[in-house]
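What you see is the complex with one protein chain gone and the rest in place.
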Amino acid sequence: EEKKDFKIAWSIYAGWMPWGYAADHGIVKKWAEKYGITIEVTQFNDYVESINQYTAGAYDAVTVTNMDALSIPAAGGVDTTAVIVGDFSNGNDAVILKDGATLADIKGRPVNLVEFSVSHYLLARALDSVGMSEQDVQVINTADPDMIGAFQTPEVTAMVTWNPMVSAIVKLPGATKVFDSSQIPGEILDLAVANTETVKDNPDFAKAMAGIWYDTVTLMAADTAEGAAARAAMGAASGTDQAGFEEQLAATKLYAKPSDAVAFVTSAELGAKMDHVRKFLFDKGLLGPSASSPDAVGIALGDGTVLGDGANVKLRFAPDWMQAAADGKL
Amino acid sequence: MRLINLHPDRGTRLVLGLAPFGALMLAYLIGSAVRLAANPADKLLPALTTLAASIERLAFLPDPRTGDILLWADTLASLARLGWGLGLATGGALAIGLAVAVLPLARAALSPLVAFVSMVPPLALLPILFILLGLGEVSKVALIVIGVMPVMTRDLALAAHALPREQIVKAETLSASTWLIAIRVVLPQILPRLIDSLRLQLGPAFLFLIAAEAISADAGLGYRIFLVRRYLAMDVIFPYVAWITLLAVLLDIGLTGLRRRLFPWSELRA
Amino acid sequence: MRLINLHPDRGTRLVLGLAPFGALMLAYLIGSAVRLAANPADKLLPALTTLAASIERLAFLPDPRTGDILLWADTLASLARLGWGLGLATGGALAIGLAVAVLPLARAALSPLVAFVSMVPPLALLPILFILLGLGEVSKVALIVIGVMPVMTRDLALAAHALPREQIVKAETLSASTWLIAIRVVLPQILPRLIDSLRLQLGPAFLFLIAAEAISADAGLGYRIFLVRRYLAMDVIFPYVAWITLLAVLLDIGLTGLRRRLFPWSELRA
Amino acid sequence: MSRLEIRNLWKEYGQQIVLENISLTIAPRAFVALVGPSGCGKTTFLRLLLGQEVPTRGEILLDGQPLPREPGPDRGVVYQRYSVFPHMTVLGNVMAGPEMKTARFLGRRFGAARRAIAEEARAMLAEVGLAGAEDKYPAQLSGGMQQRLALAQALMMKPRVLLLDEPFGALDPGIRSDIHRLMQRLWNETPMTVVMVTHDLKEAFTLATRIIAFERRRDRPEERDRYGASVGSDIAVWPPRSAGGPTIWTSDYLPDRDDPILWGPTTGTTRPQGA
Partner (left out) sequence: MSRLEIRNLWKEYGQQIVLENISLTIAPRAFVALVGPSGCGKTTFLRLLLGQEVPTRGEILLDGQPLPREPGPDRGVVYQRYSVFPHMTVLGNVMAGPEMKTARFLGRRFGAARRAIAEEARAMLAEVGLAGAEDKYPAQLSGGMQQRLALAQALMMKPRVLLLDEPFGALDPGIRSDIHRLMQRLWNETPMTVVMVTHDLKEAFTLATRIIAFERRRDRPEERDRYGASVGSDIAVWPPRSAGGPTIWTSDYLPDRDDPILWGPTTGTTRPQGA
């Protein structure tokens, strides 16, 4: 249906901080007014809760990783479109060992991570890369805010987590980063997704999202005083400072130019990456109790091909609005 | 007849008591039907059949990954933590509460501390707890103890303090020493209150248990709830919440029965 | 002289009362020094100077981003939620507790529900709450209400039920209707208990507040603690925890004073 | 005019029979003293008259009408304990009845109406010797003062039937005789029937027109549950007293058991009546 009032949920993470900044500095308002709509931007402390809220229909759009977009809203039957592919994790997620030099040393250890999150996926991919499987370790679910404290306890000897925790943990005595997401580039994507039906009926909303995003990212990536001020503000909002924030950004491959994002989304590479992801999710039973194969939930890729069940496409990568931004047609 | 004197009979009472539960159930069914009509894969309010299937899977079929029956494994893990936590908290509260009530010196030294600690939000101190006690069972039990014990201690000290001064004097005229007053006069009289206090702390104890398990665990009721929250599996969360509630209600009833059996005189005050 | 009769004088009491706090402080200082010696960048137990600097930044200097003084902005946001939550919970508990105590029909209908709901772990139901009520202030207030109200309701209903039957009969012989019994006999006598009950629920209320703010907020004491917890910024967490504790203690003292002032007779029972 | 008829009244609690087949007629304006051993059911009998309990069998008629099944302002009561509202001041306690009777919504009166009630209440308090204690709370009063307060509270309603459960046990000798005189006067002035439980036979003879003793005819331990109490003796006080004025036999000043000056024979003697 057509509507005028939209709600976006975002949570605190390096790649999504522009949303908060945009809301605070009138960028959201500017674009909303341009399209004659209103957009309410809500900050979540709790990432999972923001996705749940979106999945339950309380929000029109949410910031989410590709993996969680598939396992929560898409597997929950909410047809979801990735409006913006903002960045991919290029070192933001890491496997860290205590008293161990290489990934192979992880064998037999308990590993603390947020189960079923991108960390879990990263671990699976890491183990894969050295010919091990999850049977070789013991996974212990640990809440992300407590990772730094947890790492300092004696019984924790291996951990998978993400930034800002990673950068603090690697500085602790005895910590070694043995694998990180830069070794699986493009597999952990940070997206801004929206309800497919909503953007179909209200393309202006998606356009506004793209406008907001690229305005802010351009500002943030600029090597100017304004850019520095923006990064400082985002750092403060995420509980650290400008230096800490820039450190996190360094581990993030940001598609500051919309054309880069379009190129990635329409490349064949995306299909291969998403295939890893959906196999992992199926393996863990996260595609729903009725899923009998990784194909259960269909994924429409940016180049038009469909991965899995074409009759049940619930996650779509749509380059349209990023393309419009690249073309200056917003 | 005044409403205050209008006592419903047994049947009416039963019907009235069940009505709100029926209403809740109905609201759920309607909500679920509406949402499922809009999106058949909706996860928020699963249909009864989905719930039943999940319950069967959780409570009766072994988990393919570990071979355990999840609900029982989780329940055992959680109840063990709860039992330890509540047991230690009860013992500690009894010892400190008794000392505070009987010994003016202990009261002077400990009661400000207990009053202060009972106001500290324990969840905020979790990181410290972890580092001091590690991520294992100890810190989960410790969270329960820290969350529950100060309140119980204050409650017991108050109960002991509320004993009429005359009873203490009477005991002294019966040649009791401080120690004998503590164990033969004060202790037995606060034990029923201890059980009641424990009952009142069941809710908070479950809360802290869930919070601790949410932070780090590989089994437990709270662990499962927070784990499946990641994919909004309300078909697991609802049965678990209902099960926790049932456990708490059963514990509550059991404790009340225990108090009645152990301390028949405590029922007689009227 | 028996220990039970050994009352320390004022000075000794003060010294004894402060001693455990002193010991805690000392333990902190030693622990902090040891850890900082091993790792100067250790964040777990920051040095006093670091704490002082953080306190200055939080409580006295405006935040560069928003221009607010963080501690005050957080405190205001949290206290507003707490006030609403506790206010609504108190009002609701009073109304339902009174009805349950005075009207046998209401008792039959509501008391099983209240007993059941008081055992539900509210944190597990958070997602539903957020979806029903949105993520604004309403759902945070609602979490406090849901967490606190059933316990208070039971407490008040018990207190009202404990009034001697003879008082009710007496009121009836003085021509009181059910309504007049409720407002002139039962209500005033449970108000002091209401305040005490509220005091006892301050701890849980803060707990739920922090839990709600941990999920979604952009200001608040719990928000800040969870925000900086990712960085293990104990130099912020400690002052916030201390501040929350202080607020709770002050509220507790204030409420006790209020009860003494408003209901002087409630002090007289002896 | 407040005649009480009790017909074949039984009261059982579960298995235990407390009162067994009691039939009595209490004349209007009688002053009945109820005596009997502890636990024989005197308080239970008062509760039945009050409507607080329902008889197991039998009925109670007030002026020929079945007694309403709940307490009401036509019957006043002073209990052994718990008789006053701890959250109201002494004055508030005494004003509560008239206030609630006339202000059906708030239970409070304001302005002139309130002042009128307060005046009446103060006068009543002065009568029971509580002048000066108007602003205290019950917990600040001694037991005896609380009983007098409860009496004042009940009397404010001018009940047709006044039920007293050992009301004067906690009183000083001196105050007790003051209160006895007050009771006598009020009973004379107000059209009410009084039923008073007492352990003190002297008091019974000092005040009552009729003394009814409950007793258990069978009281071996194994019989205790199966047989209740019934009327053991029923004595009219001689010389007969009647409400509304002194008879030739009663003087204005009734000496009291505890006045040390007088430990001679008492003024009333007894004459057995009926079977």
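Order of writing sets the chain letters: A, B, C and D. Residues in each chain are counted from 1.
As a working rule, contacts are C-beta pairs under 8 Å (C-beta built on N, C-alpha and C of every residue); 3 or more make two chains touch, one makes a residue touch a chain.
Keep in mind the model is a prediction, meaning the values are calculated, not measured.
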Review point. Missing chain touches which shown chains?
Key: B, C, D
Review point. Thinking of the whole complex, not just what is shown, which of D:G132, D:P191 or D:P240 touches the missing chain?
Key: D:G132
**Study point:** Of D:N8, D:S23 or D:S142, the one touching the omitted chain in the full complex
**Key:** D:S142
Point to revise | Residue of D:E70, D:D200, D:E215 or D:D234 in touch with the missing chain, whole complex considered | key: D:D200
Exercise for review: Mind listing the chain B residues that contact the chain we can't see here?
Suggested key: 164-167, 169-177, 179-180, 183-185, 188-189, 263-266, 268-270
**Study point:** Residues in chain C touching the chain absent from view
**Key:** 1-2, 5
Review point. Which positions on chain D touch the chain that was left off?
Key: 37-39, 132, 142, 144, 169-170, 172-174, 199-202, 221, 257-258, 260, 263-266
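Note that only the chains that are shown with their structure count from here on.
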Practice item. Farthest from chain C by Cα centre, which chain is it? Let me know. Key: D
Check your understanding: When the centre of a chain is set as the mean of its C-alpha atoms, what distance in Å lies between chain B and chain C?
Key -> 18
Check your understanding: What whole-Å value do you get for the distance between chain A and chain D if each is reduced to the mean of its CA atoms?
Key -> 82
Point to revise | Of all residues in chain C, the ones touching two or more other chains | key: 44, 127, 131, 172, 177, 229, 232
Exercise for review: For chain A, jot down the residues that touch at least 2 other chains.
Suggested key: 52, 56, 146, 148-149, 152
